[in-house]
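Every protein chain except one is present and positioned as in the full complex.
== subunit A ==
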Amino acid sequence: MAITGIMRPGFIQIRVLDMPAAIEFYTKRIGLHQVTEGPDGRVYLKSADEFDHHSIVLRRADSAGVDAAGFKCVKDSDLDHYEKRVTDYGFAVDHVKAGEQPGLGRRIGFTIPTGHRIELYAESEQSDPKPRTHNPDVWELEPHGMAARRFDHSLLYGPDVQGNLDFFEKALDFRCAERVDMPDGVFAIWMTCGMKAHDIAFVKYPEPNKLHHVAFELENWQSIGHAADILTRYDISIDLGPTRHGITRGQTIYFFDPSGNRCETFAGGYTYYPDIPTRTWDETQVGKGIFYYERQLNDAFLSVVS
């Protein structure tokens, strides 16, 4: 196996103001399925194209935003390995018991320089609906809504992006696929632990622990167009798009869930290999990097977060 250690984004736990509205949005519009509701009221969702127990966790709260981003490791001993690496780096690591989220094994957690909580785990039960593995059809259950195929990545905002870059490279073995440098230093980074152009990204922002968006992968540009039709039909608050990112080359729409958390539908994007050099952007071309067709940032990109 070529991919070792931290393998991919596994789940993200987000806070919602209105749980029934959030469930309707993520199941009927994004196209996910509800797996279960936990005893503490958290709701667990997945795409029918994902095998693992869940990928999206909704927690009812008085403020919107993100609680934690979870990454799945290849094997259980990876958790011990990264606990040592993170501790040696100088950050405190805590432990979450198996079953704290239904279907998931033990997790380790720590806070990164931008103020976000990152968790690692290795074990997940599978849940239905999921793809068949013998003579599989392209889908087992007919896709609905925007037909999201998986939770793809998140973009998080906080002050110390340089600190995150150093930590993710040195302690977690991520690589930086792309970065934006401003005259006063690194402004944004797109980090990968596998073969996607990004598995998590960070942009510099004065307040810590902010959520810019949670992204769902769609099949192609045609699917993005269908998602846009759904946004208008159901009067979902849109931010920007359909358009394309210069950075990652992904095709995209930004829009908001019923609690004001930004979501993205993402299709395409290039394949990353560990020998590919970091692509860099400067102040003069950052508009094209973020929104390739508009060639400038919109008002909300740097100021609207949850």
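As a working rule, a residue touches a chain if its C-beta (ideal position, glycine included) is under 8 Å from a C-beta of that chain, and two chains touch if they have at least 3 such contacts; residues count from 1.
The working rule: contacts and distances are computed from a predicted model.
Missing chain, UniProt protein name: "Ferredoxin", from among "Ferredoxin", "Rieske domain-containing protein", "Aldehyde oxidoreductase iron-sulfur-binding subunit PaoA" or "Ribose ABC transporter permease".
In the complete complex, the residue from A:Leu17, A:Val74 or A:Met195 that touches the missing chain is A:Leu17. Annotation: of A:Pro9, A:Gly65 or A:Gly269, A:Gly65 touches the absent chain (contact as defined above).
Checked against the full complex, the candidates A:Phe256, A:Tyr272 or A:Phe291 give a single residue touching the omitted chain, namely A:Phe256.
In the full complex, subunit A makes contact with the omitted chain through residues 17-18, 62-65, 205-206, 237, 239, 256-262, 296-297, 299-300, 302-306.
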